[in-house]
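With one protein chain withheld, the remaining protein chains of the complex are depicted in position.
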Amino acid sequence: MSVPRFWRRIKNLYNLIGTHCEKCGGFFYPPRNMCPKCRRNGIVNPFKFKGAGVVVTYTIVHTAAKDYAKLTPYILAIIKLDEGPSLTSQVICDHSQIHIGMRVKSAFRKLGEESDKGMIYYGTKFVPMEEKA
Amino acid sequence: MNVGIVSYGAYIPRYRIRVEEIAKVWGANANSIIDGLMVFEKSVPDLDEDTITIAVEAARYAINRANINPEKIGAVYTGSESHPYAVKPSRTVIAEAIGATPDLTVADFEFACKAGTAAIQTCMGMVETGMIELGMAIGSDVSQGAPGDALEYTAAAGGVAYIIGKKDQVANIESTYSYTTDTPDFWRREGMPYPEHGGRFTGEPGYFKHVSSAAEGLMKRMGTKPSDYNYAIFHQPNGKFPTRVAKMLGFTSEQIKPGLVVPRLGNTYSGSCMMGLAATLDIAKAGDRIFMTSFGSGAGSDAFSFTVTDRIDEIRNRAPGVETLLANPIYINYATYARHKGKIKL
Partner (left out) sequence: MRDVAIIGVGCTEFGELWDKSFRELFVEAGVSAIEDANVQGGKIDALYVGNMSGGRFIEQEHLGALIADYSGLASLNVPSTRVEAACASGGLALRQGILAVASGYHDIVVAGGAEKMTDVGVETTTDALAAAADREWEGIMGATFPGLYAMIAKLHMHKYGTTQEQLAAVAVKNHHNGTMNPKAQFQNEISIETVINSLMVADPLRVFDCSPITDGASAVVIAPAEIAKKYCDTPIYVKASAQASGTISLHDRPDITTVDATVAAAKWAYKMAKLKPNDIGFAEVHDCFTIAEICAIEDLGFVKKGEGGPATESGMTAIGGKIPINPSGGLKACGHPVGATGVKQAVEITLQLRGEAGKRQINGAEIGLTHNVGGSGGTAVVHIFGREK
């Protein structure tokens, strides 16, 4: 990631702001500026997701890319938000606790950083719904 | 005064390390350290937590607790001595993450452990003069203690956010008074990873002189005395200092008990006495009076006098209390702690 590339997505990453098609009612996170269903006829506007969802599937990553090696082993998951769309993020919880179907909610965490000198990236991860870590 | 606390939120990471575990590594006697500091364990941030993420969680709880429209927040000031960037404001991240941008002013404050209460005073002035409707003051730290240093037993992680305004107060700020001198008892030079401290010098000429002067100064101005207050909170670098200063000033151990969170939390620096205030608000009743005095090395103290309103009962349970945040900790060993704190360089 580069600084402009991250900066452009700050509102999405910090506050789970995706998009919503007024025409067909579809919800998109990650945001899409074209509704895949209505295409050119869609009316797509920003939409803030509540941040509650369910774990569709997950893994515990033991071997990560360079910027994430500090975090291993970490839980990577696909989370289906209550409003409909699914996203990829990390779940912060005890590794024995994670399971398919687990209810989770959003939390604000560091996503990564570009070395000790570089920019720090923040964004949304998830924690178990019942006990916000 | 017309201003007060409209809402508050606290956040504490789930990880803890026990004093025994640290003492074991350095061959120190854990019991004498526990006796000396009155601290049993301290909070440790997760691998992906820092001062900013902690502040955001606390700020979001504060917003949710009183259903605040974040766009009405005209200022966000955060006190910390562990801002992740030496240059680049932390607060812009927080302001963005709580949805308060772009119509507001933000800045990072630093005054050792009292930058958070300095932020409260700044917000008070701006609200009182009508410059802003609501101001947010945060104290948040992932404080540093050099390996083997006395500070390593207490330097903890946590954050507290207060929303200051005129309408819908849960605690009115009756008055505030500060006492400040140039007393270099503790510092960290630019680019250095860990702070230096003056050992016992941080006690008498630093902590005790400034806390007692500020506290006495405020009570004198207001014409109040310790017995007028239901609760009191003093900056908590350890359990011993606030207990001793309370006694010196004439407060009882019952008055300081609800706010004395340091034995199970450690010193959250800029969050320290603000965390104690949050814990006290968690149990206070309408009409209760609360006295608070912070301390920042360098050195200075801010004293405050609060009166709790009946709105406290309405909003209290809409966000987790300090007791809830302290519950269910995950205990880690020194190796994991060293990794979490970045003491192992990859």
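Letters are used for the chains, namely A and B, taken in the order the chains are written, and counting of residues starts over at 1 for each.
Here is the rule we use: contacts are C-beta pairs under 8 Å (C-beta built on N, C-alpha and C of every residue); 3 or more make two chains touch, one makes a residue touch a chain.
Keep in mind it's a predicted model, so treat the numbers as computed, not measured.
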{"item": "Partner chains on view for the chain not depicted", "value": "A"}
{"item": "Residues from chain A at the interface with the omitted partner, ascending", "value": "1, 5-6, 9, 13, 30, 56-66, 68-69, 71, 74, 76-79, 85-90, 100, 111-112, 121, 123, 125"}
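The criterion applied here is as follows: only the chains that are shown with their structure count from here on.
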{"item": "Cα-centroid distance, chain A relative to chain B, in whole angstrom", "value": "31"}
{"item": "Residues of chain A touching chain B in the complex", "value": "10-11, 14-15, 69-71, 90, 92, 94, 107-111, 120, 122, 125, 131-133"}
{"item": "Residue numbers on chain B that touch chain A, as the complex places them", "value": "13-14, 46-50, 52-53, 56-57, 60, 84-85, 93, 96-97, 99, 320, 328, 330, 346"}
